[in-house]
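Encoded as structure tokens, here's the structure I'll be asking about.
Excluded from the complex is one protein chain; the other protein chains are retained at their positions.
Right after this comes chain A.
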Amino acid sequence: MSQRQIVQVFEQYQKSRMQFVQTVADLAARPQNIEILRNAGVMSMLRPLLLDVVPSVQQTAALALGRLADHSDDLAEAVVKEDILPQLVQSLASQNRFYKKAAAFVLRAVAKHSPELSQAVVACGGVDALVLCLEEFDPGVKEAATWALGYIARHNALLSQSVVDAGAVPLLVLCLLEPEIALKRIAASTLSDISKHTPELAQTVVDTGAIAHLAQMILNPDAKLKRQVFSALSQISKHSVSLAEMVIEAEIFPAALASLRDQDEYVRKNVATLMREVVKHSPELSQVIINYGALSGVIDYVNDCRGNLRLPGIMMLGYVAAHSENLAMAVIISKGVPQLGLCLSEESEHHIKAATVWSIGQIGHHTPEHAKAVATAHLLPKLLELYMDARSSEDLQAKSKKALKSILQKCTYVPGLEPLLYDAPSNILKHVVCQFSKVLPHDSKARRLFVTSGGLKKVQEIEAEPGSALQEHINAINNCFPEELVRYYTPGYSDALLERLDNYQSA
């Protein structure tokens, strides 16, 4: 055979390899084909093609592998088991940028499913190779590498630590400064994933000066970027007071409030999360945030959105009010309490209701003024109802009971207390009656109201064990009223009178 014919054989083989790999890559893009491909044994076929002579075959094979691993975790496990990862990692160092992109895609697809798979990626030196990729010029390669690192760091603190130990953080901060928006997004998201686990990791991120750059990007019009930036800032600030103070010192605050009205709902949610994480540490930080006028922004935000998006806003109000009574008063005058009442009635999920109930408890438990504000919004019967409802989850019941008790212990607003006399179980009732016994001896108008609205009658109907606290309170109440009135309202009084009539002999 002539040389040409022999060479033609090789060319034909190369063409068919290329075609195979491209078709597999295209098929793997659709989820319905993947099972079939898997059963046909595509993994073992693709593996030798990764080491092919022709670079485009390598790249396309890597791309196909990445798409397969992306789809399901057993395929990803198969990738790990077949020892494909060490090959990939080795060739990452040497190949051109298309291969690097494809290989980083495979690593990301493997690492995203579970911590064990990420550990496998780390174990074969994937993190170091990815960090090397971060030093490339091509933004696509950097993006792919950053994304893979992000997925690795997402799972737990140990993996994040290994990413940080490989020296990724300064390079990630440099990626933040690049002009490409997609790269900025991914870098911000990775920093957020790294710093979310422990304070030390967050401190490492802060030490590279990430906060200043993140703060600058708040003014960027791109919505997805803002999502990631706010998420990163909130993950940093959630760990400790000093980190939160550093975030505040970066002067994000008046600008961040504008993002509370952004079109994108997740941007708004992440701003609210950031505020919650900052506010929960200390009263001074809450004060700083309130001085920027954040309360009205948050209350409007809670008003506008629905469902799970409301949760950070509600919790922020609770944390603010928890610190001290003048902060709680600030929440009250910003009309936070009616808004929380609306949330309580509109939302159906129990964890959101539990958070709302907790916030209401934090607002109302400081002084009688606060308790009055809660009572005038007609929230006490709602709290009671949530406590009594058998369908409420345990967490919700416990929280509503605690909130109710703490508010009742300070409540002196008689019209608010009255509805509770009728339906409450005894453990709540004793607090209600106790409050009445404190208020009634001093206020004559309240006494009159108490009688005319039927409260005295109800109190007489309460059965209490003699000697218990409840009985003492009842006695205290009865002492405020003339005896005839008390006797008039005791149950069975009419029978007693009739009996007396029977025994009466006219003189």
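Everything below uses one rule, namely that a contact is a pair of C-beta atoms (placed from the backbone, for glycine too) under 8 Å apart; a residue touches a chain by one contact, two chains touch by 3 or more; residues count from 1.
Here is the rule we go by: contacts and distances are computed from a predicted model.
UniProt records the chain missing from this view under the protein name "Spermatogenesis associated 17", selected from "Spermatogenesis associated 17", "SKP1 component POZ domain-containing protein", "Ribosomal RNA processing 7 homolog A" or "Trafficking protein particle complex subunit". Among A:Gln263, A:Ser348 or A:Gln505, only A:Gln263 touches the chain left out of the display.
Taking the complete complex into account, A:Met329 is the one of A:Met45, A:Ala182, A:Met329 or A:Leu342 that touches the chain left out. Although one chain is not displayed, chain A still touches it through residues 219-221, 254-255, 257-258, 260-261, 263, 290-297, 300, 326, 329-330, 333-334.
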